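Entry: chain A
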Amino acid sequence: MTSEITLNHYLWVSGLLFALGIAGVVIRRNALVIFMALEMNLNAANLALIAFSKYNKIVDGQVLVFFIIAIAAAEVAVGLAIIVALFKRKQTVSVNELNSMRL
Partner candidate 1 sequence: MNVHDTLFWFFSIAMLLCGVFVIANRNPVASAMALVLMFLFMAGLFVLLEAFFIAAIQVLVYAGAVMVLFLFVIMLLDIKASERRRFAFLGVFGGIVVAGAFVWEMRIILSQPVIPLQSGNTDLSAGLENVVKPLFQHYMLPFEVTALLLLVAMVGVVLLSKKDLK
Partner candidate 2 sequence: MEHLLTIAILLPLASAFLAFLLPAKKPGAIRALALFATGVSLLLTLYIFSQFDRQDAGYQFVKSIEWLPSLKVNLKFGVDGISMTLLLLVGIVSFCGALVSHEIHDRQKEYYILFLALTTGISGTFCAMDMFFFYFFYEMAVIPMYLLIGMYGSLPAGKHGRTKEYATMKLTLYLTAGAVLALIGLLTMYYAGGKTFDMVELKNNLRLAGSTQKWVFACLLFGFGFLASLFPFHTWSPLGYAAAPTAASMMHAGVLKKLGAYGIIRLALPLLPEGARHWVDLLAILCIFNILYAGLAALTQKDWKFVIGYSSVSHMGYVMLGIATLNVIGVSGAVLLMFAHGVMAALTFSLIGFFYHQTHNRNVPDLSGLARKIPFIGVCMVMAAMASSGLPGFANFASEIMVFIGAWHQGSTVFRIATICAVWGIVVTATYLLWAVRTSFFGPFDEKWNMLKDATTLKQKFPYAFLLAVLLVVGFWPRSLTDIIKPSVQRILATNSHRLAQMEKQ
């Protein structure tokens, strides 16, 4: 029983998720949701890597995903800390109020 699902299917899913991630970053103003969208981006990459790993029969992709997950966790931790600190100062997480510097 052969599967009709090919590598490209997975890549499509990954690509759409990536696009959603980008869209989320651009559309949303809530820093937290933006961060969620960024996580979606990373997940899209993960999916692509896993799929490549599977279809190419090379393990490196999975290893990289491992690192990505670990780094993403660290990034989220740092990011949320910054957002919290920012909220403490400005009482907002809306990114379009971050415009004290321009010219």
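We adopt the following convention: a contact is a pair of C-beta atoms (placed from the backbone, for glycine too) under 8 Å apart; a residue touches a chain by one contact, two chains touch by 3 or more; residues count from 1.
How these were chosen: all candidates are chains of the complex that A comes from, given by their letters.
Small disclaimer: the values here were computed from a predicted structure and weren't measured.
Taking any copy into account, the candidate from 1 or 2 that touches chain A in the complex is 1. Against candidate 1, the residues of chain A that register as touching in their complex are 1, 3-13, 15-30, 32-33, 35-37, 39-40, 43, 46-47, 50-60, 62-63, 65-67, 69-78, 80-85, 87, 92-94, 96.
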